[in-house]
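All protein chains of the complex are present and in place, except for one that has been dropped.
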Amino acid sequence: MNHIFFLQLIPLLPLAGFLVNGLLGRRLPKALVSTVALAAPFAAFLLVVRAAYLIWSGSTFPVVETFAIGTRTAEWINAGPLHVDFTFALDQLTLVMLLIITGVGFLIHIYSVGYMSHEEGYWRYFAYLNLFLFFMSVLVLAENFLLMFVGWEGVGLASYLLIGFYFDKKSAADAGKKAFVVNRIGDFGFLLGMFLLLAQFGSLSFGSIGTSLAAQPALQGGILTAIALCLVVGACGKSAQIPLYIWLPDAMEGPTPVSALIHAATMVTAGVYMIARTHAIFDRSPFALAVVAIIGAATALFAATIGLVQTDIKRVLAYSTISQLGYMFLGCGVAAYSAAIFHLMTHAFFKALLFLAAGSVIHGLSGEQDMRNMGGLRKKLPITFWTMTAGVLAISGIFPFAGFFSKDADLYDAFEHGASGKAIWFVGLVAAGLTSFYMFRLWYLTFFGESRAETQTSAVNDNSHSTLHTSHSVHESPWSMLAPLVILALLSIGGGWIGMKHFGDFLAPVVGAVVDPEKEPGGETFDYFLSVVAVAVAALGWFIAHLFYFRKNDRAAKLAAAMSGVHSLLANKYWIDELYNFIFVRPLKAISTFILGWIGEGVIIRGSTWLLGGIVMLTGELLRRWQSGNLRSYAAWLAAGAAVLILFAGYAITGTWLGAHGIDIHINWAGR
Amino acid sequence: MHVPSSWYLILSALLFTLGVVGFLIKRNLITVFMSIELMLNAVNLSFVTFGHMWRATGQAAIDHRIAERGQIFVFFVMMVAAAEAAVGLAVIIAIFRARGTLNVDQIDLMKL
Partner (left out) sequence: MHLVLFLIFAGFCLAGAVNLLLQTHPINSALSLIVVMSSLAVLYLLLGAEFLAIAQIIVYAGAVMVLFTFVVMLLNVGEEEKTNGSKIAKTIGFPAAVVILGVIADIILVAQRSLGRVSLDEPITTTKDLSAVLFRDLLLPFELTSVLILIAILGAVALARKEGHS
């Protein structure tokens, strides 16, 4: 049966929401703005659910729909050999991504209604949020690289708009710019990859590239490695891996729901999605896969170490996002794409939950974000506490929460990937321990102990809350904010129960078969053994955090003093930002000041005006002297002109220059 | 005895060139004017020469009358030159009255 899936409506409904809110929102009442803004993602979610239902009841994958206006197939680009259409395709991978995007997105929209209710620019926020949903849907629905790139760039744009939402705050505006510029660097890699793909395969459509690859089994390495590495650069930019992760911590300047949606659940996963989508290319290039795995493992460990000593609650979560994305990259790097996507899904649940709960804490404390000024919130914000606990347990990989299943699948597949896989597994394991430690540190500092919120003079840290929000005493959040927390907590608990095997089988037609523990040496018991090791490491992290932070003591302070060098290194994020500033930003600024100032304005603009003026004046001077009034010079010029005329007349009449070949002059009389 | 026509034409060219040179180097306005008259005469000579060269014979002579036409052209040139000389000399007199000099180099403002 062929049903119409209305794939094009899935992005277009949020776009309509963006247009309505963007153009008219300023004048509309807040309730109407919220309704429009919520209706769009909800409708998109319903469409996705319908699509899932249609698949379950018999329609087959993949569903490809070309966006046609009326009866005319909307060709987008038809220039010589390049042929690109507005084609959307729904397969298993896209369906999973769409469910996450629209589902979690919708929950975050609901949350934002409560969180942003006191903000100015309410309409603007929801317009941008809908815009983001539009672009993200286009990204995952696209059937060719170019359309995906549209979504890719678009989510970068939406993220810039949303990070810099409080644009009158310099740090927020700078953070938005930083995110966009760093993403741009990644996009450059993506573009190079597209160009190489076009040169190699002559097409940008996933379907035709897949067929071409399948038809050439001998094509390995070489150009495919180059393509894959270029795409990896793009993915690093979008998914905040080394070396392009620097934008994500600063992106916490945006409102907290934005961090939840964009920088936890959806946008940053675009890189992982892209690698999974183009896995056919990566499979042919072991080198590229190794690069991905190493980047992923290194980033996971690196970000985890920085997260250990951060004091801002959102920064901890930002670094943990980078670290978890490292896990996904790690999974892709060992060709376990299903495991990576599985972790992507569970991560979407618990990271969104963590961010939203952090937002709830911040909202409850009227803008405080520094964990050193929190504490003892367990009794005051109970629902927030319990939901956040679910999230912390999930991210630490404690059985039976969602994170356990996905992280465990990642690590198992890494271990089974050969000798280098075992090294990667070990790095992942250490990072898991660190993750558990700093997440529980966050948990303890925020919710346990005595409340430090009222003892400190709250330097109201208005990073993600504008100053309009007047200080209340600590209060629980409204139900519009708590309901999504509860739903996400339930998903974090049960989201992994589908199990890697079923999930992998579901995705196998798209991303390749999943490693089956039964067929590996050691069988299923080895799988269980590794799981136990992972849980033990996580529990160890919890225990250490408990020692340090459960009750107020100075163990943490003493350790920090004892390893002050390491501590300062971590607290300053390894001074990477300063390093980049020194190596890249300052020379670039110097060069552009030089070019723009000296060359651009000086030479070109002032120089050309000087030149034009000079030419005119010089010509005027010369010509002025010609009109001397002196009769003899006029006579001389007349004679010269006459000489020239006679020369040319002679040539014209006799046909040769100065009679070189003899001239015969005579006249024929007519009628003779 | 015959004289090649080209000699007449060469003479005409020489006279014309001498007229041009005179126009360039003489400083008295009247002398410059006389050089112009010399140029005109040179051209007249060449007209007559060509007219004579290409005169036809027999019936065609009466049909086309080339020699006559050459000479009539010279006739008209002479008329115009006479008129021009009259007016030009009147102008020179007016200039002399205004400027007090007939030196070409000192008459360099186009106003009287």
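Details
Going in written order, the chains are labelled A and B, and every chain counts its residues from 1.
Here, a residue touches a chain if its C-beta (ideal position, glycine included) is under 8 Å from a C-beta of that chain, and two chains touch if they have at least 3 such contacts.
Fair warning: this is a prediction, and the values are worked out from it, not measured in the lab.
Of the candidate positions A:172, A:371 or A:635, contact with the hidden chain is made by A:635. Contact between chain A and the absent chain runs through residues 628, 630, 632-633, 635-637, 639-640, 642-643, 646-647, 650, 654, 658-659, 662-666.
Annotation for chain B: contacts to the undisplayed chain at residues 1-11, 13-22, 24-28, 30-31, 33-35, 37-38, 41, 44-45, 48-49, 51-53, 55, 65, 67-69, 71-72, 74-76, 78-87, 89-94, 96-97, 101-106, 108.
Simple rule for what comes next: only the chains that are shown with their structure count from here on.
Between chain A and chain B the centroid-to-centroid distance comes to 91 Å (mean Cα coordinates, whole Å). In the complex of the two chains, the chain A residues touching chain B come out as 628-632, 635-636, 639, 667, 669, 671-672.
Residue ranges of chain B in contact with chain A, taken from their complex: 20, 23-25, 32, 54, 56, 60, 63-64, 104-105, 107-110.
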